[in-house]
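Note that this complex is displayed minus one protein chain, with the remaining chains in position.
We just call them A and B in the order they show up, numbering each chain from 1.
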Amino acid sequence: MRRFFYAIALCFGTIMAAQAQELQAILQTHADEIAKPSRKTVNVALEDLVASGLPTVPGFLEAWVEKSVWQSSDGQFFIGAVEDDQINLRDVDSGAETTADKSDFKQLKPNGGVRRVIGTALVQFQLSDDNLTRRTTAVASIARRPAADQLAPLLASVEGEPDPVLKARKIQLANFLSTRFADNPEDRITAINSLAKDTSVEARSVLNQILQSSSGVAPTEPEGNIARILDPMQAPDAYYAQLVEAGFAPARTGPPVIRAALEANIVAGRVGNVPLAQLGTDAARERAYAALAKEGLAPPLVTTQTRDHALGEYVFYDLYDEPNAEITAAAEAALASVEQRVAFAQAADLALDGLSLASIYFLAAIGLAITFGVMGVINMAHGEFIMMGAYTGYVVQTFIPDYTVSILVALPLAFAITFGAGVTMERLVIRHLYHRPLETLLATFGISIALQQLAKNVFGTQARPLTSPDWLDGAWVISDVIAISYIRIAIFVLALLFLALILFVLKRTRLGLEVRAVTQNPGMAASMGINPDRINMLTFGLGSGIAGIAGVAIGLYAKVTSEMGADYIVQSFMTVVVGGVGNVWGTLAGASMIGFLQKGIEWLNPSNTLAAQTYMILFIILFIQFRPKGIVALKGRAAAD
Amino acid sequence: MTLKFSSYVTAAVLGSAAMAAAECADLVKVGVLHSLSGTMAISETTLKDTMLMLIEKQNAAGGVLGCQIEAVVVDPASDWPLFAEKARELLTVHDVDVIFGNWTSVSRKSVLPVIEELNGLLFYPVQYEGEESSKNVFYTGAAPNQQAIPAVDYFLEELGVEKFALLGTDYVYPRTTNNILEQYLQDKGIAADDIFVNYTPFGHSDWATIVGDVVALGEDGKQVGVISTINGDANIGFYKELAAADISADDIPVVAFSVGEEELSGLDTSNLVGHLAAWNYFQSADTPANTEFIDAWKAFAGEERVTNDPMEAHYIGFNMWVNAATEAGTTDVDAVRTAMYGQEFPNLTGGTAVMLPNHHLAKPVLIGEITADGQFDIISQTKEVPGDAWTDFLPDSAKLVSDWKELGCGMFNTETETCVQLTSNY
Partner (left out) sequence: MRKSFLSENPSVLWFIAALGLFTLMVTLLSEATGAGLISTSFVKTLGKTLCLCLIAIAMDVVWGYCGILSLGHFAFFGIGGYAIGMWLMYARTEGIVLESLSGQTIPPTPQEISDAIGNQIFGVVGSSEFPLIWAFADSLVLQLLMVVLVPGLLALVFGWLAFRSRVTGVYLSILTQAMTLALSLYLFQNDSGLRGNNGLSGLQNIPGFESTPQSTIAIVFFLISAAALGAGYVFFAWIVSGKMGSVIKGIRDNEARVRFLGYHVESYKLFVFTITAVISGIAGALYYPQAGIINPGEIAPIASIYLAVWVAIGGRGRLYGAVIGAAFVSLLSSWFTGGGAPDINLGFYTIQWTDWWLVLLGVSFVAVTLLFPKGIGGLFDYLVRKQP
């Protein structure tokens, strides 16, 4: 890379001479590298291109990155755009436009690595370009592949930068580069110290780069900026292997080595005077090997003692790549301070993830909190109502292409459809089973499998897309560590909204009063002039309708398949039961507990999410055993089964 | 759609009955053992349709050995024990000459003992974890060295990735592939600390934390790349989270081994442009054979349908079987198997697939970048890579070779020069 920039510097002198050249001619000399570029070989071509100083070079490079360079069957390069079977070609030098048949041309497709290298080559042209996008691209290119020689041009471009955001970014980036590439150690230390509060991945990567070290082993402590001396007894076998590799010690004689040595020295059915038939144990084999070693037929056995002895003879160390100890010390200090901040930020991010998961569980379970929690009806088809909501969202999107409008239409429509489904189910099935809760469970399960299969028959088994509107794309980024996607925030808000809505309906409206009356004592409520049939129907519809809305939300952030309901049903029931039946606050508590707990366990074992789920369910089982009424247990007569 | 297929089957059967030539003693029966219901139906139904299309085409061209081919379709319903039961039924009750089927590794392991006991013949079309070799199975999908290793090489050589996140669904294919890759990467000088491994359950949807962890890997300034063996639906949540976190392929490239055209159809890919997948086939491959195949498929199954890698595997496998049976002059399993070795058939992506004595194909490896229209832009295509049953990158497997033609053994230990076993390790 560096060589390439020297080349530029040299070529500035000869720029007049080079101008006579044509771009196509340079391209042809490197036709192979350009047609089939690789990250490692493309530099040669780029150096020549940049060195030519031709004004057409940046344009060509940009076109190349965007995969709009085409090669004709006779090897000529053009910038082209496809139109049906035709291709509109532009000559790389003259810019003359022609049209030709597509089949004669091959599109050049530089891979991501090559594109990055080209991006770096383009930096010098783009850094002070009039176009903001180009300047941003250039800065991003530097950030991706920082190099010493970029510091000066970057600093030079800061002054004239009109865009305040990009200017700040350039200053920041220049600071990062200074920590590593500034000439003066004091400047570097100042820059390093300024990073002590920066938790961004980039800042940490800069510090870590400075602190890069390589480990080694030597008979005595070596010269240089030593990071640390290592204790080989921490992992004796690994360190011994290092010793062997360095040529300081003989290789360890493990069972395979012993075995090979024995096999090579069989004499008349015996090895080292031990009969072959007896060699079925490790002890006998070691005995035979020792005999071989004694006779000089095999290298002596390396035992644990000889290993430990050898380890004690040598020094194992990490050596900083950076020779200046002051700089590494400053970087160590800065990194320590950053890492503490990062730890806090990570805790905050974990909490945010937990909150988000809790709100998803809550949203999935809140419908159940009404049908199961308040009415006591087990609805195994609840998950399928979630699925119906999600499919409603998908169907609406196929009719209304505008994502914002379609979501606004889908939400109430999903509510209406699942409300209707819930009411129908209540009228046809559940009404007849109010006093047989276990039978309700089975009947609704029957409905669940039927609905799931129906969805498969109608929509197919393939997952269907449900795309969120643009304003829900992306994430709310507080720092590189703490970030949460907007769609999750939206789900959180939706969950809060429903919590408020349900509390309002149950506590502040006539309907809520009647619901509570009917659930506590249907007979008495009926004699007060409340129609329990109607109330049950409406309550069940409400719970189902909310499941439908939850379905749209869940479909937006995850997937829409016929089986998505089944993923949430057991979880939802546990949320309600853990929280405490008959209480919306309980469901909130249950969802929070499960959400945070799951994230906590995941944090303990980040490489196995499945284990986290298993342990969480085990915990819930135990929790219910010891607190069968849930977190928020009802007291008094309402609590009776 | 199902309506149309059933009529195709009926037509195929009726047609064949009417046209059965005088010299044809019996119908040739091809068993199709793909789940049409349950969780795997999502992927396997497509393959059943592919088989029906290929058989229909072959029948139109005169069938095989002068006989019409009858497809015997059964539904193992994504229920693994049922795969064994249905395989036995196909071989003993329906007397099929060959079976095309299975998707998941566990279903293959379920079928293996039955196929070997009854000396059947199975063509398995999906990329898999290797470490297996059965006398009675031809693996037309990719072995790890035909998909994972070239993709990792691409990461190392072309993208300069220095730190790897291996994300997978917790089952045997990702586990094995990741184990091989871990060893391979360490052999290539990547430190063990620079390899992050995570396993998630099937259908996982909560990806925020894991994506966050991957971003955090960049903290020591090394180029991070993700190798994804995430299976099926879980990819949707993963890619949505990736898009939400605004991770561009330029910063952290993701290469997937289980994401094809079918999976992308459940997603809006505009935010995922540039991320990668490695396969032996992409629909976007620009060859006349592929265009013809895609046109035939769309005419058969519907305009909106896409083609994918396992479909090509069945295409090659079925045509090779037809040629081998023609060459052998019989559909007898042992004769066909012998005739299979060295069979050549043109790939849809160009070049020629060759059946090796270890029952794997030599196929080119393609790497594609996701485009905004849910397809892949092929940016790298290797020469034909011979499939390897036993990986060379793990010490216990490196010493094993499979060669059914010369050695007559699928698990031959080259150190002790003995055949470990003649059955496969199910």
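We adopt the following convention: contacts are C-beta pairs under 8 Å (C-beta built on N, C-alpha and C of every residue); 3 or more make two chains touch, one makes a residue touch a chain.
Everything quoted here is computed from the prediction, not taken from an experiment.
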Sort through B:75, B:97 or B:219 and give me the one touching the missing partner chain.
B:75
Which residue among A:184, A:234, A:305 or A:625 touches the omitted chain?
A:625
With respect to the chain omitted from the figure, which of A:22, A:149, A:339 or A:439 is a touching residue?
A:439
Counting contacts across the full complex, list the positions on subunit A that touch the omitted chain.
255, 259, 262-263, 266, 271, 276-277, 279-282, 285, 378, 380, 429, 432-433, 437-439, 441-443, 445-454, 456-457, 566, 570, 573-574, 577, 608, 610-611, 613-614, 617-618, 620-622, 624-626, 628, 641
For review purposes, identify every residue of subunit B that touches the missing chain, sorted by number.
2-3, 6-7, 36-37, 73-75, 77, 79-82, 84-86, 88-89, 92-93, 105-106, 109-110, 112-114, 117, 131, 170-172, 175-176, 179-180, 199, 201-202, 391, 394, 396-397, 413, 416, 418-421, 423, 425-426
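In this section, only the chains that are shown with their structure count from here on.
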Length of the line joining the C-alpha centres of subunit A and subunit B, rounded to whole Å:
26
State the interface residues of subunit A toward subunit B in the complex, per the touch definition above.
38-40, 67, 109-116, 140, 144, 201, 204-206, 208-209, 349-350, 353, 356-357, 360, 453, 456, 460-465, 467, 473-475, 480-481, 483-488, 554, 557-561, 563, 567, 599, 602-603, 606-610, 613
Show which residues of subunit B lie in contact with subunit A when the two form their complex.
1, 37, 39, 41-42, 45, 154, 157-160, 170, 196-201, 203-206, 208-210, 212-213, 215-216, 218-222, 233, 236-237, 240-241, 243-246, 249-251, 253, 262-263, 265-268, 271, 274, 276, 367, 369, 377-380
